[in-house]
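Once you've had a glance at the structure underneath, I'll fire off some questions.
Here the complex is missing one protein chain, while the rest keep their positions.
All chains are identified by letter, namely A, B and C, in their written order; residue positions are counted from 1 within each chain.
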Amino acid sequence: MKAAVIVFPGSNCDRDVQVALRQSMGAEPDMVWHGDHSLGRYDLVVLPGGFSYGDYLRCGAISAHSPIMKEVVRHAERGGAVLAICNGFQIACESHLLPGALMHNASGRFVCRPVRMRVETADTPFTARYDTARPIEIPVAHHDGNYFADEATLDRLEGEGRVVFRYDGDNPNGSLRDIAGIVSENRRVLGLMPHPERAADPALGGTDGRAMFESLVEALS
Amino acid sequence: MQARIFVTLKNGVLDPQGKAVATALHSLGYEGVGAVRQGKMFEIDIAAADRESARAELGEMCERLLANTVIENYEIEIVD
Amino acid sequence: MQARIFVTLKNGVLDPQGKAVATALHSLGYEGVGAVRQGKMFEIDIAAADRESARAELGEMCERLLANTVIENYEIEIVD
Partner (left out) sequence: MTGIEITPEIVAEHGLTPEEYERVVAALGRTPNITELGIFSVMWSEHCSYKSSKVWLKTLPTEAPWVICGPGENAGIIDIGDGDAAIFKMESHNHPSFIEPYQGAATGVGGIMRDVFTMGARPVANMNALRFGSPDHPKTRRLLAGVVAGIGGYGNCMGVPTVGGEVNFHPAYDGNILVNAMCVGTARADRIFYSAAAGIGNPVVYVGSRTGRDGIHGATMASAEFDDASEEKRPTVQVGDPFMEKLLLEACLELMATDAIVAIQDMGAAGLTCSSVEMADKGGVGLELDLDAVPQREAGMNPYEIMLSESQERMLMVLKPGREAEARAIFEKWGVEFAVVGHLTDTGRFTLKMGGETVGDIPVRPLVDDAPSYERPWTPTARPRPLDPASAPQPNSYEDALRRLMGCFDVASRRWIFEQYDHSVMADTVQKPGGDAAVVRVHGTKKALAISTDVTPRYCLADPVEGGRQAVAETWRNITAVGATPLAITDCLNFGNPERPEIMGQLAGCIEGMGEACRALDYPVISGNVSLYNETNGKGILPTPAIGGVGLLADSSKMVRIAVTEAGLTLILIGD
């Protein structure tokens, strides 16, 4: 599997996801600068977490206009896989790679803690290795993770089995329908607020995130 | 030319910030306060031939960047 | 009665958001844009006897909560 991690000014979790990918791939992902106008051929493009552009204006709003995003959109249109984590999910929504928007947490505060989630479907390249009967625990760390979409969109997401992760009685931000992560129509673009790269190392308190990287390596190699 | 752009959440979109402000105002004793909505205001200096071309350009800016039209509305006011 | 409160940063106070928005607009091709300041707007439903008492009460709300008068100014507009 060939993977690229896009680095925006203010991205913070790029190195973290690089480490998790390296561990599962057995090879180095490419770190690609947001200002580049071309993107090589990759199986997976990762939009990492962080505070790109300081979250100014709206989270991910300015990053969505970075030169590289045109290429990321083309990659997705060609059926390429995109993993959009936290700030990456925000960027993906602002770029219309995914529907809806991430708004301020209902509590009005930043929240950093492990959350319980259900894996709703193993029918994606991101979750094939998960057992949907077993809830998982992955850390969140965000100020604006409150997922919103209109009723019609939400119904469609549910109807098409595109809600991939759902907070399990443990909604940290007020997201509608307890949505923690969704996938695109072709199921190749995943956006989620929790950080799987922070749950891929036993020393850090949990490894429920590792299966995502392993699923991807298996599906895309 | 000076313009003011107001960006507000669409009706039907929950506004937790506005709600928190309303609750805080009530607890400060302002019982007469009903709903509160919180939005953004941009004050922009713009060079343009006339008000109409300014308005058109500002509209584009709103559609492309200043507002997230999935959840927000915008209103343009040319100040002078 | 409907009121609009505009809260803006005082002159001289750093406005990193406004700066980021201006830079982003330039990179999107809007060369005619000069300075951009970003502020907040509150739309408040308020029950009051008349415009004057509404304005007085809203002023208090600004001083006490809506604006951080160390670094922000406020402007009250009764829309009703």
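In this section, a contact is a pair of C-beta atoms (placed from the backbone, for glycine too) under 8 Å apart; a residue touches a chain by one contact, two chains touch by 3 or more.
This structure is a prediction, so every number in the text was calculated from the model and none was measured.
Of the chains displayed, those contacted by the omitted chain across the entire assembly are A, C.
Among C:Ala20, C:Val36, C:Leu58 or C:Ile76, only C:Ala20 touches the chain left out of the display.
The chain not shown here is touched by just one of A:Lys2, A:Arg15 or A:Arg156, and that residue is A:Arg15.
Contact with the omitted chain, checked across A:Gly50, A:Gly145 or A:Gly191, is made by A:Gly50.
Although one chain is not shown, part of chain A still touches it, namely residues 9-10, 12-13, 15-16, 19-20, 35, 49-51, 53-56, 109-113, 139, 141, 143, 195, 197-198, 201, 203-205. Across the interface with the omitted chain, chain C contributes residues 9-14, 16, 20, 23, 68, 70-71.
Following the convention adopted for this analysis, only the chains that are shown with their structure count from here on.
Chain B and chain C, compared by their mean Cα positions, are separated by 10 Å.
Chain A and chain B have Cα centroids lying 29 Å from one another.
For the pair chain A and chain C, the distance between C-alpha centroids works out to 34 Å.
Chain B has residues 64-66 in contact with two or more other chains.
In chain A, the residues that reach two or more other chains under the touch definition are 57, 62, 65. Chain contact summary for the complex, chain A toward chain B: residues 57-58, 61-62, 65, 93-94, 99-101, 103-108, 146, 148-150, 174. By the touch rule above, chain B contacts chain A in their complex via residues 12-14, 16-17, 20, 64-66, 68, 70-71. The residues of chain B lying in touch with chain C in their complex are 6, 8, 18, 21, 24-25, 28, 30, 32-48, 57, 61, 64-66.
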